[in-house]
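This report refers to the structure that appears directly beneath it.
Every protein chain of the complex appears in place save one, which is left out.
What follows is chain A.
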Amino acid sequence: MAKAIRLISRQVRNETEERAQAAEEILKSLADNKDAVLSMIEMAKELHEMKVFETAGALLKQRNEVGVIAMQQVNQPAVHNVIKSGFGLFQFLGGLQPAQLETLLNGVTLGLKRMSQTGEQGKKQSLWKMRIRLRSPAIRAAMTTMVDFMEGMGEAFLRSREKRE
């Protein structure tokens, strides 16, 4: 004989019990990870001394306002240019062929070496002698390369001008 009843006596755990259980769980986790926790505390101490927490805490609390300011600062033509140039530089490096670059850089290295030797010895050469040296295959190769380089650069300049027009 059971009438319909709605009353449910729930074992609502009181706050003290819940806290005790939570504390127990935390302690267990701390004990299980003793070494990690201790080194974290050590690190936290250093960070605290450096006022890192204080700063970061303030930043976090005011994250929306700070975010707006930051975006205002960042969303400027100058910053756009920096980022765009960054992308440009990245693309430039990406476009280079490693083998070509290697040849070029070898040339630059050797050139610099010779240059520094000349610089150290400090001996001037007569125009005549220099004219004779222009005939050497090494100099001619370098000159041709430089002219080709200029030609390529000029082409890019012209293309860019056309595009603008």
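To be clear about the criterion, contacts are C-beta pairs under 8 Å (C-beta built on N, C-alpha and C of every residue); 3 or more make two chains touch, one makes a residue touch a chain; residues count from 1.
In this section, contacts and distances are computed from a predicted model.
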Worksheet item: Looking only at the UniProt record of the hidden chain, which name from "Cytochrome c oxidase subunit 2", "Putative murein hydrolase (TIGR00659 family)", "Oxidoreductase" or "DegQ family serine endoprotease" is the right one?
Response: "Oxidoreductase"
Discussion item. Using the touch definition from the top, which of A:Lys45, A:Lys61 or A:Lys84 touches the missing chain?
Written reply: A:Lys84
Worksheet entry | Residue in contact with the excluded chain [from A:Ala36, A:Val68, A:Leu96 or A:Met150] | A:Val68
Item to complete: Pick out the residues on chain A that sit against the missing chain.
Response: 1-11, 64, 67-68, 71-72, 74-75, 79-80, 83-84, 87-88, 91
